[in-house]
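Removed: one protein chain of the complex. Kept in place: all other protein chains.
Letters A and B name the chains as they come in the text, with residue numbers starting at 1 for each one.
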Amino acid sequence: MTMLPSTTVPSSRDPRHTPAWRSWSDPLLVIAVVLALWQTGSTLGWLQTVRFPAPTRLAQSLWELIVDGYPQGVTLGTHFAITMQRIVGGFLAAVALALPIGWLIGWYPALDRLTGTSVAFCRSVATLSLLPLALIWFGTGEASKLFLIGYGCFWVMLSNVIAAVQQVDPVLIRAARTMDANRFDIFLRVVVPAALPQIFAGARIALGVGFMVIVGAEMIGTIVGLGALIMEARTFYRSDITMVGMFVLGALAFAIGSGLEWIEKRLMPWHERVRRSGP
Amino acid sequence: MAENKLPRLAGRTSQGLIGVALLLVFWEGAARFVWRDAQVLPSPTQCLMAAWNYLSPQELARHLGTSLARVLGGFALAALAGIVLGAFAAWYLPVARVVLPIVDLLRPIPPLAWIPMAIIWFGLGESSKAFVIFLGAFFPIFTNALRGMGSVSPVLLRAARTMDVDGPELLLRVALPAALPDIVTGLRVGLGLAFGILIAAELIAADSGIGYLIMQSRETGQMGVAIFGVIVIGLLSLVCDGALSVVVRRVGGRGALG
Partner (left out) sequence: MSSPATTVQAPLSVSQANGHARCKIAIEQVTKRFATDGPATAPVLGGVSLAVRENEFIVLLGRSGCGKTTLLNIVAGLEHASSGMVRVDDAPVTGPGAGKGMVFQQSALFPWLTARQNVMFAARKRLPDRVARTAMADELLDLVGLDNAGDKYPFELSGGMQQRVAIARALALDPQILLMDEPFGALDELTRIEMQNELLRVWSARRKTVIFVTHSIWEGLMLADRILVLAPRPGRIVLERQLPQTRPRKRSDPELIALYDDIWQSLQ
């Protein structure tokens, strides 16, 4: 899952001149066609109802989820709140730790050399592989989930904070020195603002990672939360709920990503946005 | 930046390995003398011993092999589909018009969220896991291939055209190599994701593989083996990432990654 809101049609070849409105009407048309085909297939019985619930059925199930809830009484809102709580909790803890530690490592090359290999290794450990261990250490409650999300977010955030500090343009520091800036001045008024864009990008990616982790973490040992929802529903052959849940998750990820991009634009208007690759 | 005062030991990697060694020593000490409960946090040596005692080499190899086959299989398919589709979408506008909206709609869905649906469609066997791994790796590979192919410098293309290179040849011999750095980024991200998805899938719905092994070890109370499994998977993904870089360099040549 990436945090990019959408891909743009590239233009390395000579583009035909298409009117601007087609940039949103075309995709809508494609989606509409797909939905129509899907609906037709379901109605005509070509697609099995369990495997491919019809779009109309999905709309109904969405309503059911919002009002009645699944399992009974647990509405979409509740699932959503629990999942978000877990993500945000783990994410904030990870950021709080990663900022000071990442700063130290980025600032002192000796530290970076010493910890580089360990950090790279810990980052490559699949976070969810720690799930069984987390369950033993923290039980089946919220703590184990927060730990997992924190772990996943931490290493990503750490790498980005280190890079952010290391990639501050040295000429900016030299310029500040010619303007009577002491060490504290340089840190607060040059390094921090210069590193901010990359740190923010790291936070964005870390949140994405946290999101992915929680979905997996909720599939084992809990029945509340969006991940748990889609897993539970499958057990009872409510594939329609599962599908709705999937799209809700997708919409949520998209909204979070867009929201963060919006915040970034307001906070750092001076930063020319460079599209980043993947999560 | 603080100036480095430490004498230059033999290279960055060895200093990093010293860091790892220090970490292991610290872990060993903490586990043996502070926690002293091998059920909660075994020391590195205890983990190794547990693995040695409870896991035969053949068993380990079998689980490793299964996991590796799953992840590489799904990844290979995703690489093929992602690069081909991404390249075509970047090259031919009609393809982009049809493919992009669907991809954009499905991409935000976290890969693991596909697991229940995959089980409904493909059952509990290998195909469902392969499918989810494929999906997870596909999107970053596609997105990066699209971007890479789409941002090939027009100057390069024009130069090639003056040398009578056009059509499919232009795509294959000029655009694709020029897009290689972006494509490789997508591959590395996809591979990393694939490992994560592999483990999750094996934890949830499998009866073989390293993820399953870790889950099993927890149920039998073999913490040491579980930790061993976690580290093995971590090492495996690092090794695969390194192998990917090597393969790319071999295939593309030293100048490939720009």
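Throughout what follows, contacts are C-beta pairs under 8 Å (C-beta built on N, C-alpha and C of every residue); 3 or more make two chains touch, one makes a residue touch a chain.
Keep in mind the model is a prediction, meaning the values are calculated, not measured.
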Shown chains touched by the chain that is not drawn here: A
Residue of A:Leu44, A:Val67 or A:Met179 in touch with the missing chain, whole complex considered: A:Met179
Touching residue (missing chain; options A:Leu62, A:Ile87, A:Ile162 or A:Val190): A:Val190
Contact residue for the chain not shown (choose from A:Leu35, A:Met84 or A:Met268): A:Met268
In chain A, positions touching the absent partner: 169, 171-172, 174-175, 177-181, 189-190, 193-194, 196, 268-272
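Keep in mind that, in the parts below, only the chains that are shown with their structure count from here on.
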Chain B to chain A touching residues, read off their complex: 1-2, 4-6, 12-13, 15-20, 22-23, 40-41, 90-91, 93, 96-98, 100-117, 119-121, 139-140, 143-144, 146-147, 149-154, 157, 175, 182, 185-186, 189-190, 192-193, 195-196, 198-200, 203-204, 210-211, 214-215, 217-218, 223, 226-227, 229-231, 233-235, 237-238, 241
Chain A - residues contacting chain B, complex: 1-2, 4, 6-7, 9-13, 15-16, 26-28, 30-31, 34, 50-51, 107-110, 113-118, 120-122, 124-133, 135-137, 166, 170, 173, 211-212, 215-216, 219-220, 227, 230-231, 233-234, 239, 242-243, 245-247, 249-251, 253-254, 257, 275, 277-279
